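Every protein chain but one is kept in place in this view of the complex.
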Amino acid sequence: MTADLILFFGLAAVAIGAALGMLLSKNAVYSALFLILNFATVAVFFLLLGAPFIAMAQVAVYAGAIMVLFLFVIMLLGAEQLLTSHKSGWQRPIAILLTLVLLVESIYLIFGRGRLLSQVAPVASDYASPEAIGELLFSRYLLPFEVTSILLLVAMVGVIVLIKKPKANN
Amino acid sequence: MNYFDLVPWIVFLPVLGLLLNILIGKRLGERGSSLVAFLASGGAFVVSVLQWLSLSAHPEAHIVKFAEWINIGALQVPWAFRVDTLSVTMMLVVSGVGTLIHIYAAGYMHYDVRYKGDPAAYQRFFIYLNLFIAAMMILVSGDSYLMLFVGWEGVGLCSFLLIGFWFNKNPDGSSGMENSNAAKKAFIANRVGDLGLLLAMFAIFTLMGSLSFDTVFARAEFINPSYILAITLFMLIGVAGKSAQLPLYVWLPDAMAGPTPVSALIHAATMVTAGVYLVARSAPLYSLAPAAQTTVAVVGALTALFAATIAVGQNDIKKVLAYSTISQLGFMVAAVGLGAFVAGMFHLVTHAFFKALLFLGSGSVILALERAHHPIDGDHEQHHEEPKKGHAFDPQDMRIMGGLRKVIPTTYRVYLIGALALAGLPPLAGFFSKDEILTDALHANPLVYALLTAAAFLTAFYMGRQVLLVFFGEPRSHAAEEAVESPPIMTWPLIVLAGLSILGGLINFPGLHGLTNWLEHTLGHEFAHATEFNLTVALTSTLLALLAIYLAWTLYGREPLKAKAADPLAKRLGSLFTALQNKWWVDEFYGWLIIRPYQRFAAFLADVVDWRFWHDWVHDSLIARGFRGLAVFLANPVDLGVIDGLANGLATGARGLASSLSILQTGYVRNYALMVFFGVVSMLAYLIFFS
Amino acid sequence: MEFFNSADLLHALPLIFLMSWATILLLVAAFARAASERIMPALAAAGLLLTGYFAARQFGNPASAFNGMFAADGFSAFITLLLVLSGLLAIALSSDYLKRMSLNRPEYYVLMLFSITGMMLMASAADLIVVFLALELLSIPLYVLAAFAQPEPRSEEAGLKYFLLGAFASGFLLFGIALVYGATATTSLTGIFIAAQSGLEQPLYLLIGAALILVGLAFKVAAVPFHMWTPDVYEGSPTSVTAFMAAGAKIGGFAALIRIFIVALPSISEQIVPVLWALTALTLIGGNLLAIAQNNVKRMLAYSSISHAGFLLMALVVYGQDAARFDVVASALFYLLAFIITSSGSWGVVIALEKQAGKGLEFSDYAGLGRTQPVLALAMAVFMLSFTGVPPTLGFAGKFYLFRAVLEGEYVGLAILGMLASLISAYYYLRLIVVMYMQTGNPKIHSERWLNLTTVGAAIGVVVLFFASEPLFDLAALALLHVN
Partner (left out) sequence: MVPVSYYLALAAILFALGALGVLIRRNAIIIFMSIELMLNAANLLFVAFARSFESLDGQIYVFFVIAVAAAEVAVGLALIVTIFRTKHSIDIDELSSMKG
């Protein structure tokens, strides 16, 4: 087994473990921390796949900003834990069963029906440099880029509408 | 000089009338609004007469294109009026009889709205009536199956509205939902038939690329006959729905819940004959499918006999007439099925005369009793008390009548004429038309002939029974003693119709063949052969009718029925009579055949699929709700008791199924997400493993 | 290098204009708050009208812009016009309702306009990534609008339910896009078509990806079994939002579905059609059956809108047939038109009867409407008949063209199923008419100028436009997809 594969399986184990940890933690704060770990692991995968810029964005935006926001809200609401109740107890076994089916389907799809996809041998040195990405963003992907800006604006307006208490006398 | 361009007014005059009544009907008062409605309908009659005159000079079919309607690709359906001898015959009947009924209704409804305690409904009645005339005119004048279908649906809607006219009451006048249930039943039974007609239309369009009559008939010869067979059989389903044939006839007796003029106009003279018209119109198609023709003829003949047996056992004056109508429609359907299109149309016309007469006459009888029971004329104060259900005074029950010939002589005379015409005694109209059908049947299909002859015998019997029960003997109730004759506005239309019932035979008098020659222009010589008078057939049926009347007299005339006495027929026939009284338990049979299994299927879904599978996992709130769902299912068969008709039961069953489905809709986000996930997983499983 | 040229701006003019207009309205709301509460509906409507004008001018010269990301063709122009119409109707239904419910905040209209830009982009998106962004741009304002009546608990519940399930569904959509990208090395719709034609290494990835994209969009148009959010969200949202959502989101979703499947995915039609067929059948049966059980008019209309999604899906089933393809698009567009007008009108009646905080929505609250409010009841009856598909209403024409397209594609079983579904639907539509006309009651209504005008106008439109079905259908038939 090559070092590459060992690294991959090690990291994959961490990523899956972190995801499971997020799933199973009783405390929402732990869940958030597990998710951050997962995101950080995925960022390493991005690096391995030759995507340094995306890896940085993943760490900075996702793990850094977004998850901090999550943590902030959890703390703000004091909603770390919920009392356990047993509403719809049948949901859990069915959900797990269906997830297993989905996994079987995916594995069959990837390894059973399709052919193994290999990586292209080492990439050019300027592959995925910030310059290359920036150039693409502002040429070919200009329209989606601008739409993203509108999207963020809309989200901002939405948040303000939701959080602002309605005027009492209106 | 011709007036073909005027033909759109047969639709627009009634529409104008109803719009006028909607807008200012209340201000016009009863007289004003009934006058408006009468003028609208009468105007349509005048226009129809003008069409007739124009057509006499130029007998070939005229197509008056009124507006572009649908025009896409191969489908081109303009709104065109077809003026030919067949459609004009129908126009004359619809607007002529319709106008007479408008006059009658102006008087009848004056009383009816007061007995029902809602005088404001007067205008509404005439609005619906005009709407019906307009829709019926669209039906008969359309130049394509699609226009015909528009009218077909329109008259169905009017029928629904008018059956449910007193929608918050029961037929006996107490408050309840029976009338509106009857309306629903009619509507749904008709939808079953409409589906057949729709399928026929789709097939026609797919195969022949057009819906216009001329094009369709021209191309029909080049189509595989088995397709034509399918089309005509689908069409038969539509005919069975609209013209109340086996097995879809169950709605018509319940439809008597509508005011009596409605029963006369829609459920005897015009709308229910639309099926007969449809078959006659589609004669070129049916002639290409002999198997379908035989089916139509046998269905008609069976219906004729079957309904006639039921009519024997009824005590409600209108129910007898209702089953008689089904039976007579059976005669017409059998006739057109045999290819005797002219005979069918002939009977359609004469039947419109004498059956309208009979229904209106029965309305006059009912009103006479009602007015004797609690007078409200002019200076009398109005009754507000609501009769209680069950032991209420029922002015339609023949068992409380008797001896009416002395108190309401005019009604008696015209009713007698109608009854004899229906019984088929010469020289009244019914004799000629029925005989022509029987003669044609004898030539074409002896089985159909035998069935129809038996039906004709029963017809004479139950009409004899009815006349004897209602008009002869001694009064069997206070109301029958004091019965009041109806005002002239109601009796005059009766007299006119009586005259038509006497003279109607002249339309296609043997040897003259007026109607045959007239319709030949449309149907072609092939389908409009003249039937020669057959003395054997005529004598047989006349003698049978006389025998039946004599039989009725020995049972009901020689020794008139006493008040509260049992029907003499009950003793003779025993349990057979019970079967007749209960209409052969057909409604119950449908309950057993269709509705119960449907509910059991739904209960199975609820029990096995929902209960055992699903609830094994479901703990709290779901169990409670599911239990309620199951309780609904268990309660339904009990709760409904004797299930009244196909329609209600089906609806209830669907509702039960629906409420058991809606248990899935728990309100929990996670359950919803699970459903989405389930959808994804099963979709992928199909695509990955099976495609 | 050139980022874009003026032609790009011209082709995307309706979209860019409406985005800018919405941004300007946001500024108006911020700086002239007092005045904006009054003039905002008028401003929003004016913006929509101008957008419609720009879109109408685009008929007939198909083009692609922004490096093939954006398609400006007859299809997108027609959809834009439909969106303008539904937006105008929604604004007319909203203005008085918001005042009555004390929700009159100018951001409402801004969010609505932004959502409409998302829907427009759905119709024009020529690249899957743009579809994804457009879907989010469409949805995020809707999540907020659903919860707009906060702190009313039902509205908040609707907002969160919609949001969580919507985000869940867009996860599937995104995964599907990734798989399609993996199969074809591109996300451009025409690129996918070309790649699929020249043979794929992993054809199954394309199929699975397409199925997951279908899931994401089927969720938006509320197809069974991805429909379950619909009744709850429709019931909980402010009714004016529901009216907008029912029409707009459906248009957007179907626009994207039609473009993606017809432009990019004809190659997999054989495999995916059974899935579409099943989805359609489930939606037709489920939507109609569940509607029967409802006693709340808002929920009944929600299920009814599900069942209409089923009818629209019928068109999609035929997408793979070359012969039927043009009629498919045209009949779907026409059906959408009929649905928008009928649906907006019926929601108008619901709004007129709605009392404070979700009261006045039961069937029993409609009893006696025929007597006390003949005009309103007649309008509602017209809408119900149009939903059922009874002539002479636009709904009948819509169903007619649809069934014709399906029959042309030789899916006879589907057509019969559709027929049966409309038969079932007659039960609950008729039931409302029966309740209105045949039961006694004394319903109170809110008579407001714009509301009345919209409702009555829509009812008249449903009947009058029926007689203009043919030219309208011809117009829809002009709205061809630009396949380059």
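All chains are identified by letter, namely A, B and C, in their written order; residue positions are counted from 1 within each chain.
FYI, a contact is a pair of C-beta atoms (placed from the backbone, for glycine too) under 8 Å apart; a residue touches a chain by one contact, two chains touch by 3 or more.
Note that this is a predicted model, so its numbers are computed, not measured.
Trainee: Can you list the shown chains that the absent chain is in touch with?
Mentor: Checking the complete complex, the chain left out touches A, B, C.
Trainee: Using the definition of touch stated at the top, determine which of C:P106, C:P231 or C:G360 touches the missing chain.
Mentor: C:P231
Trainee: Touching the hidden chain in the full complex, which residues of chain A are there? Just list them.
Mentor: Its contact residues with the unshown chain are 4-5, 8, 12, 15-16, 19-20, 22-23, 28, 31-32, 35, 38-39, 42, 45-46, 48-51, 53-54, 57-58, 61-62, 65-66, 69-70, 73-74, 76-77, 79, 82, 85, 87-88, 91-92, 95-96, 98-99, 102-103, 106-107, 110-111, 114, 116-121, 123, 127-128, 132-133, 136-137, 141, 144-145, 148, 151-152, 154-156, 158-159, 162-163.
Trainee: If the hidden chain were put back, which residues of chain B would touch it?
Mentor: Touch with the absent chain occurs at residues 662, 665-670, 673-674, 677.
Trainee: What residues on chain C make contact with the chain left out of this view?
Mentor: Counting over the whole complex, chain C touches the hidden chain at residues 129, 132-133, 136, 140, 143-144, 147, 150-151, 153-154, 156-161, 163-164, 167-168, 171, 174-175, 177-179, 181-182, 185-187, 231-232, 235-236, 293-294, 299.
Operating definition for what follows: only the chains that are shown with their structure count from here on.
Trainee: Counting in whole Å, what is the centre-to-centre distance of chain B and chain C, each centre being its mean C-alpha position?
Mentor: So the centre of chain B lies 42 Å away from the centre of chain C.
Trainee: Roughly how many whole angstrom separate the Cα centroids of chain A and chain B?
Mentor: About 68 Å separates the centre of chain A from that of chain B.
Trainee: Touching two or more other chains, which residues of chain B qualify?
Mentor: 671, 678, 680, 684, 688 - these are the residues of chain B that touch more than one other chain.
Trainee: Could you list the positions in chain A whose residues touch two or more of the other chains?
Mentor: Each of 109, 113 in chain A touches at least two other chains.
Trainee: Of all residues in chain B, which touch chain C in the complex?
Mentor: 67-73, 75, 150, 153, 164, 167-168, 180, 184, 187, 191, 195, 198, 202, 206, 651, 654-655, 657-659, 661-662, 664-665, 667, 669, 671-673, 675-676, 678-680, 683-684, 686-688, 691
Trainee: Using the touch definition from the top, list the residues of chain B that touch chain A in their complex.
Mentor: Contact set of chain B toward chain A: 616-622, 666, 668, 670-671, 674, 677-678, 680-681, 684-685, 688-689.
Trainee: Which of the residues in chain C come into contact with chain B in the complex?
Mentor: 160-161, 164-165, 168-169, 172, 204, 207-208, 211-212, 214-215, 219, 225-226, 228-229, 231-232, 271-272, 274-275, 286, 289-294, 327, 390-392, 397, 400-401, 403-404, 407, 415, 419, 423-424, 426-427, 430, 434, 437-440, 467, 469-470, 473-474
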